[in-house]
Structure formats: C-alpha cells, structure tokens
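Let me begin by handing over the structure; questions about it come next.
Our next item is chain A:
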Amino acid sequence: MTTIPSRLARPTQLSASITDARKRSIQLYRDWYRSAPEIVQLYALNVSPAYVRHCIRERFEANRYVTDQRAIDVLLLKWRQEYQETVNCWKQRDHVEGILLAPQHRPQRSFLQKFYEGRDEDAVRPAATGAI
Partner candidate 1 sequence: MSAIARLPKTLPSRTYLSRTFSSSLPRKSDALFVHRDTSYNNPKIPFEFSEENLKRATEIISHYPPQYKKAAVIPLLDLGQRQNKGWTSISVMNRVAKLLEMPPMRVYEVATFYTMFNREPIGEHFVQVCTTTPCMLRGSTDILHTVCQHLGGIKPGETTKDRKFTVVEVECQGACSNAPMIVVGDDFYEDLTRETTAKILDAFAKGEKPKPGPQSGRHTSENSAGLTALTSKPYGPGQFCSPEFQ
Partner candidate 2 sequence: MLRLVSTASRPSSAGRLGKTAVPPKGRRAFASTSAKHADISLTVDGKEVTVPQGSALIQACEAAGATIPRFCYHDRLAIAGNCRMCLVEVERSPKPVASCAMPAMPGSKVWTNTPLVHEAREGVMEFLLANHPLDCPICDQGGECDLQDQSMRYGSDRSRFHEITGKRAVEDKNLGPLVKTSMNRCIQCTRCVRFANEVAGVEDLGTTGRGNDMQIGMYVEKTMNSELSGNVVDLCPVGALTSKPYAFHARPWELKNTESIDVTDAVGSNIRVDSRGVRVMRVQPRTNDDVNEEWISDKARYAYDGLTFQRLTAPLIKQGDRFVAATWEEALSAIADGLAKTGAQGDEIQAIAGHLADTESLVALKDLINCLGSDNLATDQLGGTAPPVHGVDVRSNYLFNPTIPGIEQADAILLVGTNPRHEAAVLNSRIRKSWLHTTLEVGFIGERVDTAYGYDYLGQDIKAVQEFVAGKGEFAAKFKAAKKPLIIIGSAISEHPDGASVYNQLASYVQTHKNKLLTPEWNGFSVLQRAASRSAAYDIGFVSSAKAAKTTPKFIYLLNADEVDPKSISKDAFVVYQGHHGDLGAQLADVCLPGAAYTEKSTTWVNTEGRAQLGSAAVPPPGASRDDWKIIRALSEVLNVQLPYEDVLALRDRMWEISPTLVRYDAVESTSPDVALAGLKVLVESTKKAAFKGLPFEKPIKNFYMTDPISRASVTMAQCTRAFTGDQESGISDEKGLQAAFA
C-alpha cells in the first residue's frame, strides 16, 4: 500500500498559550478517536474500535497533569507523529497491538505474592525479567 509521505504531516508548532495547547491536544485526541475504526480495519485487529479508543484515552489520561507547556508541545509532536505513522500504515500490526494497545496496568499483586516470586517490588521491576 502506497502512501503519500506528506499525508497527515504537520509542521512543528509551538503552542502560544496553555489554552492553545489544550485546544491542540483536544484536536489530536479527536483525530485519534475518529480514526479508531480505520485503525482496526487497517491492521485487521481483533479488537473493537471502542477498545482502541479506550487505549488511546488511557495514553492521554496518563499525561493529564502535565502542565509544562514545553513538555506538552513535545508530547503533541510525538503523538501527532505516532498518529501519522499509525494511520498511514507505516507500522506493523505488532507495533500497534504490542505497544499502542498493550495494557498499561499490571495486575495488582500482594506483598506476599511478590515475596514468594522473589521479584522485586512492582515499582522497580526490571524489564528483562519478563514477569508481568
């Protein structure tokens, strides 16, 4: 599938104010939200668009309390880029499934469970141990 490289591309932009940044993030969210069915179709995912929307929402919620305008600008840029790559089908299915739609929360484990497992505390779990 061929795509036009400049499709969905946006020039880098600095938010003029925090309200501007807010407007832009809502716009970005809206774009993601609207293309959820398209993403499902494009990558032949076995999930509903509602689930994709849920995951997107989670990603956005994670950064809800970022108030630093510079950080918001960078985040906007990154997620805009991500959006472009996703919707242009420049990703593989695994990228979407394994990263974008991967569950963010690990199941809660009690102290004793962790102790028996011999893993460190959740918070300091080393990535490569592969434990979830």
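The rule is short, and it goes like this: a contact is a pair of C-beta atoms (placed from the backbone, for glycine too) under 8 Å apart; a residue touches a chain by one contact, two chains touch by 3 or more; residues count from 1.
The candidate set was assembled so that all candidates are chains of the complex that A comes from, given by their letters.
Fair warning: this is a prediction, and the values are worked out from it, not measured in the lab.
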| item | value |
| --- | --- |
| Interface partner of chain A in the complex, by touch - 1 or 2 | 2 |
| Candidate 2 partner contacts - residues on chain A that touch it in the complex | 110-112, 115-116, 118, 121, 123 |
